[in-house]
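Only a single protein chain was left out; the remaining protein chains are all shown in position.
After this line comes subunit A, so read on.
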């Protein structure tokens, strides 16, 4: 897969302007501006939702496409981020500057703890074990009767930012989500091109050779899981704020599967692909979803077609990246 290592020949200014993070942020900002001008509340909601799902998909794309770690349990860190909002809210903590790092940390911790075990496996076994861990945390969440148990419950209040109620409207929330998505795209791109990223990608492409060159990529992968999980946690914090309700359903394997669909749909080679995938899935959900509950059957067909056209992607997926 072509790598997005920037070519040094292109002028720095042009490179920055064409950076996926910049393009993505501008695109979302334009959508938001149009929605705002049209006085559409629904538009802002849609942008917020799409951007935060894109953030979750990008964090998964980093794991799948760059680290070669096909997690089928990415809904778990997403849900953990959401539960952080709910639980912190019950204890009176609603400041974003506290909740956001807390959501990142809790989700990263979960990903590292489960990853330490999961990384002993490869390929399909890694997929299965991440799924199993996610289902475990799903049942743990469903058993938290103080926090709504099976049904979940409404959050105490939307988070404040700098103590101000900037996120009360979906427009404010959308701006935050888009900004965080841009930051994530930029930071991850930088990480991928770094020495750390070079080792991570080499480990995905040819682990035996990397070992023979003296580097066991285990710790690199563990760090990748922390970062990918943590960012999904951030997305979960945004999600809880957007829906104002948190339930175990967020951690359901359906959600993990949908995130994988977004990543594969957009192509695993570039992080920006996951953004496109997230936009496509959300838009399909919003349009076809109104006509028929069975729209996912149609989506399934689209995915099969895309995957067939991108045969290499599927093969890489099944190999679990690290051969």
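Remarks
Rule of thumb we're sticking to: a residue touches a chain if its C-beta (ideal position, glycine included) is under 8 Å from a C-beta of that chain, and two chains touch if they have at least 3 such contacts; residues count from 1.
The rule is simple: contacts and distances are computed from a predicted model.
A chain of the complex is left out here; the name its UniProt entry carries, from "ABC transporter ATP-binding protein", "Chemotaxis protein methyltransferase CheR", "Iron-containing redox enzyme family protein" or "Nitrite/sulfite reductase", is "ABC transporter ATP-binding protein".
Checked against the full complex, the candidates A:164, A:208 or A:283 give a single residue touching the omitted chain, namely A:208.
Interface note: of A:23, A:198, A:243 or A:284, the residue touching the hidden chain in the full complex is A:198.
The set of subunit A residues touching the chain not shown comprises 1, 3, 5-6, 8, 190-191, 193-199, 201-202, 205-206, 208-216, 219-220, 223.
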